[in-house]
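A protein chain is absent from this complex, but the other protein chains hold their places.
Coming up: chain A.
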């Protein structure tokens, strides 16, 4: 058991190292940050001085090792574009992304489950069919198009909601929150719908098919035969059993919501880490790109690790396998 966990942790660390190495070697193809950093009056001397100062003339393996050394100590270097420590910038930007991801997640789960249950129970109803077919549009349209469409309808044409930014924020310690102001809450609506739409459709379809599966089971038929109310059958008996696989998927989707926030944040000028990353790519801000990619891979690796370990506890067959039972 302990050996299994240790092995998984070591594997995860190895994955991180490889992801970092791949990312770092790719940075060389993004371009040269020097030209972006110096004004047009720069001289050849300036270029050489800066390249030397940033260590950009060293082989990328050396740069990577230096990055790892710093990263282990929580030091991700200095942003080439903003001239500030990357860790400061990340701390500053994280609340925006986390709040957006949380709201999107809550929306996706609430509406996903509600619509899923509804379309399963009323599988032939007009409204259920309507929801099912509109959800197809939600899945097939790219995120940026949905974002622009929402901006066009709700900001430009109707003028109800802001087209960009976070609105007013309130600072609580290191955390800036948009939850406490009216403009902050309004600003959350469009981006969270854009970001959560795909996940919502996914959850809805999953809930619907699981629910249909469960509703066909014998114990539901017996429950009906016993004369239980439909509401009790659907929500107490059926939904509960539907939720087991759904919860697993939701857990995994949380990671991708944070990672996919890049596009939504760019469309809505949402000042989170995704927008930071896009800015960094355009400016060849290597320290920011490296830190962001490492953070995202740490997140995914951690989620997978936790899920694996949880399976180990939940599913006894895994343990039997390890003991060489078969």
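Things to note:
The definition used in the following text is that a residue touches a chain if its C-beta (ideal position, glycine included) is under 8 Å from a C-beta of that chain, and two chains touch if they have at least 3 such contacts; residues count from 1.
In the analysis below, contacts and distances are computed from a predicted model.
As stated in its UniProt record, the chain not included in the shown complex is "Peptide ABC transporter periplasmatic solute-binding protein", which appears among "Ni/Fe hydrogenase subunit alpha", "Peptide ABC transporter periplasmatic solute-binding protein", "NADH-quinone oxidoreductase subunit 12" or "Sulfite dehydrogenase". From the set A:68, A:228, A:278 or A:305, the residue in touch with the chain omitted from the display is A:278, counting the whole complex. Checked against the full complex, the candidates A:138, A:165 or A:245 give a single residue touching the omitted chain, namely A:165. Touching the missing chain, out of A:24, A:118, A:198 or A:268, is residue A:268. The residue touching the chain not shown here, chosen from A:114, A:148 or A:249, is A:148.
Mapped onto chain A, contacts with the missing chain fall at residues 30-47, 50, 53-54, 77-85, 92, 148, 151-152, 155-156, 159, 162-166, 266-269, 271, 275-276, 278-279, 282-284.
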